[in-house]
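A single protein chain has been removed from this complex, and every other one stays in its place.
Now for chain A:
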């Protein structure tokens, strides 16, 4: 299953230090490590939430580095695409997978799959022996929805406003972090429901 999904910046942000990444959206599917064994029971809920945000921030920074290095190496010049050209932006997205070693930030190893679309990265973190082909397809699907229906190109603040819609999207396509073997018909059924919801 998926540990978490996040959307974050990969270009320099004026209000942040170089190399930092702003997390625009995150959804963690796993309960906190140690929550069940009581290892972290001394931490209050607020502290636990901060700890979780910090871990997500670590992932965002690592992926930002990976995206930057990959773009530098390929020497590609990014062409700004506008609203209406989401599919083009998706086709031209850089993609990759970054190994998150033990302690970076979770005790066990993880794999961070990422799609870099212009100034944003969409990242899915899974256990290392997850079905990465399925995870890759799921990530592309989620990203496509985010770009098409949530009109994410160009305007960072829009993402914050529509996080409830992203919640619903994940609720369907990645329920509780479960990857689903969706053929095009199953996907269409879920998308129909989603469209109904978005229209409200």
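Please note the rule applied: contacts are C-beta pairs under 8 Å (C-beta built on N, C-alpha and C of every residue); 3 or more make two chains touch, one makes a residue touch a chain; residues count from 1.
In this section, contacts and distances are computed from a predicted model.
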Leaving aside the chains you can see, what is the UniProt protein name of the one that's missing? Options: "Pyruvate dehydrogenase E1 component subunit beta", "Urease accessory protein F-like", "Transporter" or "Adaptor related protein complex 5 subunit zeta 1". "Adaptor related protein complex 5 subunit zeta 1"
Would you write out the residues of chain A that touch the absent chain, in ascending order? 1, 29-32, 35-36, 45-46, 49, 65-66, 69-70, 72-75, 95-99, 101, 107-109, 111, 127-129, 131-134, 136-137, 164, 167-168, 171, 175-187, 189, 193
